[in-house]
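With one protein chain withheld, the remaining protein chains of the complex are depicted in position.
As written, the chain order gives the labels A and B, with residue 1 at the start of each chain.
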Amino acid sequence: MWHNKISRRIRFAIAAILLGATPALAQQDVNIGLLAPFSGLWAEQGRLMRIGAEMAIEDINKQGGIKSMGGAKLKLVVADTGATVETATNAAQRLLSSGNISALDCCWLSSFTLAAREIAERLHVPILTFASNDGIVQGGYKYIFRSGTGTDLQVRTSIVMIKDAAAKAGGKIQTGALIGDNTAVTVSYFKNLEELLPKNGVKIVLNRVWTPPLSDAIPVAVAVRDANPDVIFLGTTTFDDSVAIIRALNAVKIKRPVLGTGAQFLTPEFFKALGPAAVDGVMATQGSAITKNPFAAEFLERFKKRTNEGWTVHNTTSSYAELWIIKEALEKAGSADPVKVRDALASMNSKNVQATAFLGVDVHFEPNGQNAGALNFIVQWQDGKPMLVSPPEMATAPIKMK
Amino acid sequence: MTWSFLGQTLAGGILLGGIYALLASSVTLIFGVMRVINFAQADFMMLGMALAFALNYFFGLDPIVMAIPVGLALALAGLPVAGVLERVPRGNQDAQLILTLGVSSVIQSLALIFIGPTPKVVLRPYTNEYFIIGGILINHARLFAFIAALIMMFGLYLFLTRTWTGRAMRATADDPTAAGSVGVNVARIHMTAFIIGTGLDGCAGSVMVTFLGVNPVIGSDFIMIMFLAVVMGGLGSVPGAALGGLLVGLIQSFGAQFWTLQLQNVSLFVMFVALLLFRPQGIFGFRLRA
Partner (left out) sequence: MSTSTDVRATFSRARSWKSSYIVPLLVFVAFLALMGVLQSNYLARLIALVIFWGALATTWNWVGGYTGQLSLGHAAFVGLGAYLGYALEKEFGIPPWYAMVLAIPLGAVAAVLIGAPTLRLTGVFFSLATVVFPITLQIFFTYWGYQEALIPPKPNNPYLYMQWDDPRMYAIVFATLLLIYWFFDVALTRSKWRFYVGAIRQDQIAAASVGINTWIVKLIVFIISGSGACVLGVVYAQMLFVVTPETVFGINVSLQAMVLCLVGGIGRSYGPLLGTLIVIPMTQALEAYFESSPGVAQLVYGIMLILVILLIPNGVIARLQELPWFAKRKAATSDGQRAARKSIPSASSFDATSQVGISARDADEIVLQVEDVRKTYGGVIAVNNVSFAVKAGQFVGIVGPNGAGKTTMFDLLTGFQHPTSGKIHLGATDITGLPSHKLARMGLRRTFQVPRPFPMFSIYQNILLGALAVRNRVEGDLEGACWRALDSIGLSNRAAALAGLSTPSQIRLLEVARAVVSRPQMLLLDEPLAGLDPAETNELIDILQELHRRGLTIVIVDHAIGMVAKVVERMIVLDNGSLIADGPPDEVTHLPRVVEAYLGTRWQDA
């Protein structure tokens, strides 16, 4: 039986190569692509996305599939971007050329998303993403939709939030340090910071950038200590660098608010590597989060049961929300045709709790594909738990300043 | 520019260099003796890290204490690879290179399938602690790893200089034909060198996991450094490898402080190429035969 299954799959794979078609599936299924890194340096990011996407598919199918299409079930088709743009574009082309993908959730890394965006535009398949680089929704592309914030908004709201919180605690933010690697996402983050911090009366006293991996974090931490900034903006993208820099900052005993960007500061492994004392107070921006909406809390419980992991990050919640946005669009389009799905996305105004519980706002896309009301979420480690501290109206805990 | 800053840079470079030195010693056995660029070398280090993590996770065993058992396990894991490598005609460098590339691919994908992409960390009491001496910070974990590395390298040095097998190994590194003609079983020595090499990678991985998370592709951060260190130090001798490793650590450390941090490895590469051109035998090595 196993043999039969295998040989059938081989035949399908050969057919896929020869005809450029992925295996034909039962007609009533609607295929949603998930294109993300599942191997190489960023594999963990893709794994976290996949959990969210799979949970969404199960939930959608459990509650009756796409009702406007006679209860059609969703099916997740995953493809691995690998580690380079070539492998990412190959996977995108393979997935999208099959002609039976209604929408694509993609790709975590901004360069992969940019490349996939180009292919999706040419093949007319809508993409949902939460990659935060400003360039993602620039250039007049019609098939790209972003659920979360861009870096510009992230930075703008983060500065305001930090300054407010400091004021409430009786302090003042006058100087800031930027430390991080030179990957695309950090470069975009720091570019915005360099522009906006001075405008907000914050002087940049240290700007230390490296090519990952960082061989020794102590000299960087010492430089931070000597510069003595009021706030530290952290732009590390790899797990090891993130751990090393927090460890070093603790070693030089500098107690200042630390704000990072991305999921790597909030994973269970990050906590395991550093322990509760070292991570306490560390903040990170997210494109979506577990808000105080009860649906989110219930989702978190199911996530914990499913994965045995203590909490979740925006890779999972954003993918989950994006799959529900796609579901909503399918519902509205009443068709699996990607062009119709795209039109439904462009004109949607969704109040679906499965998306709003994590995104915090109704989903409505601007002409460039940016979710109009997207919020910048800030999560902070407090007593060994990641708590949503901003925006305040949906926060699960108030922000703590050291 | 203060003394404590200089001291910090120096200490960082030495601690880093100690680990590189241990990794380079393993390369000196495989690359030095067999003249094979083994692309899978750093993947054995990754396996060592993963095994040490597992021993800690399931049995609470300390990775630094377990370095030798982990090394033995990795030596065993190197055996089939050594066997396969010996079947490729000696001197057929392109085939050997591709073969190790295939092995690297297999190890990395097996790790991805069975261990998963999630970074695995070991938190020991000393992981996040620091000694502060005259304003210089020294991480306990890195210092203990450094000391363990020194002890293991000393052991290797004794093995290579005091035992018949060790001396035969050095003779083979020097001139395989001559070694063969005086009765050394070159194939056997190659296999032995290879498994001791992977064993050392395992030891290095085991001590490194105390301050570094392990993921399937962590090896790619180290593979270049390992080879640069060993070529800079000079092939075929443990002191050469140790010196090369230390040198790389110091170049990285000082390059980061006195040049742009982003270009830290460029200074290393420039030194490497310059050294290859002007002193191909390495700083500490013997002259290579044509």
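Throughout what follows, a contact is a pair of C-beta atoms (placed from the backbone, for glycine too) under 8 Å apart; a residue touches a chain by one contact, two chains touch by 3 or more.
Given the structure is predicted, the values throughout are model-derived calculations rather than measurements.
Engineer: Specify the residue from the set B:L6, B:L76, B:V106 or B:I147 that touches the hidden chain.
Structural biologist: Spelled out, the listed residue whose C-beta touches the missing chain is B:V106.
Engineer: Specify the residue from the set B:G60, B:P89 or B:P125 that touches the hidden chain.
Structural biologist: Going through B:G60, B:P89 or B:P125 one by one, B:P89 is the residue touching the chain not shown.
Engineer: Tell me which residue among B:L6, B:I133, B:A187 or B:V266 touches the hidden chain in the full complex.
Structural biologist: B:V266
Engineer: Among the options A:V30, A:A56, A:A72 or A:A91, which residue touches the chain absent from this view?
Structural biologist: Going through A:V30, A:A56, A:A72 or A:A91 one by one, A:A91 is the residue touching the chain not shown.
Engineer: By the contact definition given up top, give the residues of chain B that touch the hidden chain.
Structural biologist: Chain B touches the chain not shown through residues 31, 35-37, 84, 87-89, 91-95, 97-99, 101-106, 108-110, 112-113, 117, 216, 224, 227-228, 231, 260, 262-263, 265-266, 269-270, 272-273, 276-277, 280, 290.
Engineer: Could you pull out which residues of chain A are in touch with the chain that's been left out?
Structural biologist: Considering the whole complex, chain A reaches the absent chain at 9-10, 12-14, 16-22, 38-39, 43, 46, 77-80, 82-87, 89-91, 93-94, 97-98, 110-111, 114-115, 118, 122-123, 133, 135, 139, 182-184, 187, 211.
Assume only the chains that are shown with their structure count from here on.
Engineer: Quick one: report the Å distance separating chain A from chain B, using the average Cα coordinate of each chain.
Structural biologist: 36
Engineer: Which stretch or stretches of chain B touch chain A in the complex?
Structural biologist: My answer: residues 5, 8-9, 12-13, 15-16, 109, 112, 116-121, 123, 127-128, 130, 137, 139, 211-213, 215-218, 220-221, 252-253, 256-257, 261-265.
Engineer: Quick one: in the complex, what on chain A touches chain B?
Structural biologist: 38-41, 43-44, 46-47, 182, 208-211, 213, 215-216, 218-220, 222, 239-240, 243-244, 247-248, 250-252, 267, 269, 272-275, 278
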